[in-house]
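So that we are looking at the same thing, I have put the structure below in structure tokens.
Every protein chain of the complex appears in place save one, which is left out.
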Amino acid sequence: MATNALGLFNAPSSALEAAGALKGAGFDSPTVISPIPIHGIDEVLGKKKSIIKRFTFFGALFGGIAGFALAAGTAVMYIHATGGRPIIAIPPFLIITYELTILCGILATVLGFILGSRLPAFKNRVYVPEVAVDKFAVTVLCEDPERLKRAHDILQSSGAEEIREVEGEQ
Amino acid sequence: MSFIDTLRSRWQEYRRPGYYENFDYAWTMTIDLDSCTGCGACVTACQAENNIPLVGEEELARGREMHWIRIERYWEGEFPNAKLNFIPMLCQHCDAAPCETVCPVSATYHNQDGLNAQVYNRCVGTRSCAVYCPYEVRYFNYYNHEWPSPLDQQLNPDVTVREKGVMEKCTFCIQRIRQAKDAAKDDGRRRVLDGEVQPACVQTCASQAMVFGNRNDSQSEVFKSMNDPRAYHVLEEVNTAPSVVYLKKVEVNG
Amino acid sequence: MSVSIVPTLKLLKPAAMVVAVAFFGLIVGYWANAAFTSGNAPSFAPGYAPEQPIDFSHRVHAGENQIDCLYCHTQASRSASAGVPSVDKCAGCHQQVATDRPQIRRVLEYWENQEPIPWIKVHDLPDFVYFPHKRHVAAGVACQTCHGPVETMDVVSRQAPSQMGICLNCHKEHQVEFGTDCLTCHK
Partner (left out) sequence: MANQDISFAQINDDVVRSLVVTGRKYYITLAISILVTFTCFVGPWFYQLRYGIGAAGMNHPTVWGTYLASFIFWIGLSHSGTLLSAVLHLTNSEWRKAMYRSAEAMTLFSVMVAAMMVMVHVGRPWFVHWAVPYPNQMEMWPNFRSPLMFDVMAITTYMTGSIIFIYMGTIPDFAAVRDRTTGWRHHMYVLLSLGWRGTDTEWNRLHWAYTFLAVLIVPLAVSVHSIVSWDFALSVVPALHQTIFAPYFVVGAIYSGTAGIVTVMFVLRKYMKFEHLITKLHFDNLGKLLLVMSLLWTYINMVELFTGWYSESSEEYEALNFRLFGFYGPLYWEMILFCALAPLLLISKRFRTSFVPMLILSIVINIGMYTERFLIVATSLPRQYLPDAWGMYVPSLVEIAIMVGSFGMFTTLFLVFVKIFPSISLYEVKETLPEPQPKPQADSGAP
């Protein structure tokens, strides 16, 4: 199991500073763990490309097509003429299409979220319970003791309240 | 290319209102209000033919009557000059029936013979068809009805006995139509002859106010009757295209 | 300190097993219900073979002796129900044929007492389905299509699960005119 350096901060700004410094020192992508989403984190760690929007879009598209196909297909499979309306009646089927568009869009978004955020966590991941309350943590994977020492120094100089060595995956 | 052509032709077929175009029958009934005496024999005949339960006094008082055909009575004028009008009301077998579109499980639909079909064993009992029907001719089984012995002996074996939670209504005596079609097939005929089918109410009507037949057949009795100048549809403004045609009462003095 | 859902999942193994077994049971139960008991009563399940009052063998009559189905079940070509032959029909032959066998003597006993034999119905349809034998015989549908190879059975057992899909498939296959209209069978 890999060793990670983890610094605890009491303010998001100093955590961001530490993360930026670590990144600048050649550590690959430090992880910032926080109780609330931090504003301006994109500028420090780089903009994250999210695949969720594609999931939502294609899910909704699939849902729309599937919705109309479901309504029209089942109407054709066993024909029951009703009320002098055509078998494939557009206005009511559009409503089915609409609902299934949204349903599939929602389900695809969930799938996108699950895949994009790497949840659920099946391996032991670096974590300290304080970050769920009011602390901000910056953690980075360190392959050897020397890098651990360097990370330690950087975190220290950024104003970490506490620095720990944690076993686990990033 | 042919695949696209097939697809297009199928699409056009399915976009046609009602889908069935070339059918043999369009069952129609005309009721001559001038002849109707309001005797109620049709109500009784229907009750006997179609296994319609007798709900009893108590349920009747709660407004849960059961009769697929009813005689509506309308008074006109004040006491000394009071006049009573009758109009027998039954399922109009509308070609554009509001009840059909609303059923979520297709328990009611339009069949190729122009009948508004009600499939009892498919019904889940949302009762929406009864709400959508402007003629109020759909009746609901609020509970399981019983036929105490020996009344159970008079149940018609050709008609389903309905369970609780099921909507029911006039079928134009579908069991008789099926029987007549059967007989026609045995004789090698394509169509039922005019007058071969008579629903129980038509058969019973003492003043012969009702005529039943196929309006696709221009020689039929009903075709002549429905082209009478007195002919009209009840609630024509709702645009349901009913298959029951009424002939207006002739007013003698104003 | 680290976080993972695996320890909890491990803890939940017994519960998951219960759920899995219940789910499996549900699926098997659904399948069993669909395959065997659809139509509500156990007597609607295929394979239903009740013990009849007389050990009548269709194998001997229809199979070995090649008696036509319609010879005994005459109503099938004339009415909606196929009907069970009267005791008279049995006695018609068995006053001469094989009169010494105990089962035949019992049949003749019924005949002498002027009592019907209390046969037990094997093939039954739900009450809301109207199946006219007449039409199907006239259209040339073999009895075996629904009743199975009766001529090989000593004890008649139920063959087809009387489900709507079977009727529909046949009607579609033979392109029966308006054969899938609900009112064809339900009224």
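Should a chain be cited, it is by its letter among A, B and C, assigned in written order, with residues numbered from 1 in that chain.
The rule is short, and it goes like this: a contact is a pair of C-beta atoms (placed from the backbone, for glycine too) under 8 Å apart; a residue touches a chain by one contact, two chains touch by 3 or more.
Please read these numbers as outputs of a predicted model, since none were measured by experiment.
For the chain that does not appear, the touching partners among the shown chains are A, B, C. For the chain left out of this panel, the touching residue among B:Thr6, B:Thr37 or B:Asn144 is B:Asn144. Of the candidate positions B:Leu7, B:Val124, B:Leu151 or B:Ala206, contact with the unshown chain belongs to B:Val124. Summarising the interface, chain A meets the missing chain with residues 9-14, 31-38, 41, 45, 48, 50, 52-53, 56, 60, 70-71, 74-75, 77-78, 80, 82-83, 85, 89, 92-93, 95-96, 98-100, 102-103, 105-107, 109-110, 112-113, 116-122, 125-127, 129, 131-134, 156, 159-163.
Touching residues on chain C toward the chain that is not drawn are 3-5, 7-9, 11-12, 34, 38, 163-166, 168. Interface with the hidden chain, as seen from chain B, comprises residues 59, 62-65, 70, 72-74, 89, 98, 101-106, 109, 122-128, 130-132, 134-136, 139-144, 163-167, 234-235, 238, 240.
What we mean here is this: only the chains that are shown with their structure count from here on.
More C-beta pairs touch across one of B-C and A-C than the other; that pair is B-C.
Separating the centre of chain A from that of chain C, both taken as means of CA atoms, is a distance of 58 Å. Between chain B and chain C, the centres computed from C-alpha atoms are 35 Å apart. Counting partner chains per residue, chain C shows two or more touched chains at residues 182. Shared contact sites, meaning residues of chain A that touch two or more other chains, fall at 78-80.
Contacts from chain B toward chain A in the complex involve residues 10-11, 14-20, 94-101, 103, 106, 108-111, 241. Across the complex, chain B is touched by residues 72, 75-76, 78-88 of chain A. The residues of chain C lying in touch with chain A in their complex are 1-6, 180, 182.
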